[in-house]
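Structure, as structure tokens:
Omission of a single protein chain aside, the complex is shown with its protein chains in their original locations.
Let's turn to chain A:
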Amino acid sequence: MRIKAQVAMVMHLDKCIGCHTCSVTCKNTWTNRSGTEYMWFNNVETRPGPGYPRRWEDTDRYKGGWKLHNGELKLRAGGPITKLANIFYNPNMAKLDEFYEPWTYDYDNLIHSPKSENLPVARPVSQITGEYIDKPEWGSNWDDDLAGGSEIVPLDPNVEKLQEHIQMEYEKTFMMYLPRICEHCLNPSCVASCPAGALYKRDEDGIVLVDHDACRGWRFCQNGCPYHKVYYNWKTHKAEKCNFCYPRTEAGLPTICSETCVGRIRYIGVVLYDADKVKAAASVEDPQDLYEAQLGCFLDPFDPEIQEKAREHGINDAWLEAAKESPVYKMAMKWKIALPLHPEYRTLPMVWYVPPLSPIMNHITNEDELNTDGYIPAVDQMRIPVEYLASILSAGDTNVIRKVLLKLTAMRVYMRGKTVGGIDEFRQSELVTQAATSPEEIEDMARLLGIAKYNERFVIPTGRREMDDDLYEQQGTCSLEELAPREGVNPAYGYMKVRENL
């Protein structure tokens, strides 16, 4: 057993209002430089839709993630030898157009245009070539709120998989938001795709980062990530990606996307997992078993034996306490209401999603007379087809989605019952049995999903700076980059070398 800690996120999709505040604050923090204009470490997609970059879920085309080949886990785009053979031209890499050509506006013209009959306009200017763009044809959220409708929606690879025809008349169609960041996977395929070994997973918190000194711009990570969350900076020729705002999480603060989330949909916490189980979990035969296999990697933070082992592996008490309070552990592992995005990519992603309940009660016009079990058929007739959610969150297994939706519905019915009556009926109902829950669990869930405050939603232990060398020497020098000792200096050469002899 090799215990590691992972900082992970849950997003509660029911609460996402699609305001893009997360994307904007993320952009202003990380990608507002030239070379990164087209990058959105955080983006919010309207689904159904092709997403960003367009059709990123089309694994036949971009060849992201892993596949099982004769029972062995292989990169879908090919192993190291294939990659070195394709290093001069990567056939699977997306072009900029697949994201979009970023542009700004010629604002100066508004102020300095000569006197004319018509109002001056600010024409769009490409941020790549500096030329005017007469007609921008795609942008980061061009299809926001189903704009483009019946022409754009069929481009969604999940829609292609669905057998049934999707209603596209606006009064009948469905829509949901899917905010996406890097998944900080347990089995990241971007890391395995990097010929230079520049991408790595941090041992202490599982954050996946790019070492820009080591990155040589071989660009296999861009399409090696099935979520398309590693980007190629055309100016520095290095890879860039979401870094889980590690300077913030190290200080115990949530990522900027979570901090600024208007709907408070995001939760951050620590989970403990057994790194020795990861490979086997990612290699199970049936893609629909991947979700359960991934859950099998996580460890119970309340188990004293696990705690003891974790301490042996260098995880300290602050992190163990945080793991007990972790909202991610509660939602994803304990209550099982949060699901991984596209588990079939076999990367064991660590950003989890509580599926949306849809405007479920559209169906129910007689709620006052409805008995509790009357809600069960409503779950099966959700406006967002269960098959669609399953295609995104459970490798097509509708049972997994149904269970979660039943639980969320049970929560809704119970909490409603507390106000308008009917709790006794609820306790006896088929709904509570099918949802496999209890009033006690529901009360906990309702608190975390509904009214949890900042320090319940974000349980983030601070970074492990106490492990650093020469903290005494470093004090007061941190902002003077050249003066401060380099991080990770070998203690044999550092101030504390005497300690080695004690």
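Operating definition for what follows: a residue touches a chain if its C-beta (ideal position, glycine included) is under 8 Å from a C-beta of that chain, and two chains touch if they have at least 3 such contacts; residues count from 1.
To be clear about the criterion, contacts and distances are computed from a predicted model.
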Open item on the list: So one subunit is absent here. Using its UniProt record, which name fits best from "Molybdenum transport system permease", "Nitrate reductase subunit gamma", "YeeE/YedE family protein" or "Multicomponent Na+:H+ antiporter subunit C"?
Closed with: "Nitrate reductase subunit gamma"
Open item on the list: One chain is left out of this view; which of A:Thr129, A:Asn399, A:Ser438 or A:Asn455 touches it in the full complex?
Closed with: A:Thr129
TODO: Out of A:Val7, A:Val44, A:Ala77 or A:Met93, point to the residue that touches the absent chain in the complete complex.
DONE: A:Met93
Open item on the list: Out of A:Val44, A:Leu146 or A:Leu199, which residue would touch the omitted chain in the full complex?
Closed with: A:Leu199
Task: Listed residues A:Trp30, A:Tyr52, A:Tyr100 or A:Tyr232, member touching the removed chain - done: A:Tyr232
Task: Positions on chain A contacted by the hidden chain, ascending - done: 75, 79-81, 83-84, 87-91, 93-96, 128-131, 187-188, 191-192, 194-197, 199-204, 211-213, 215-219, 232, 234-238, 314, 464, 466-469, 487-491
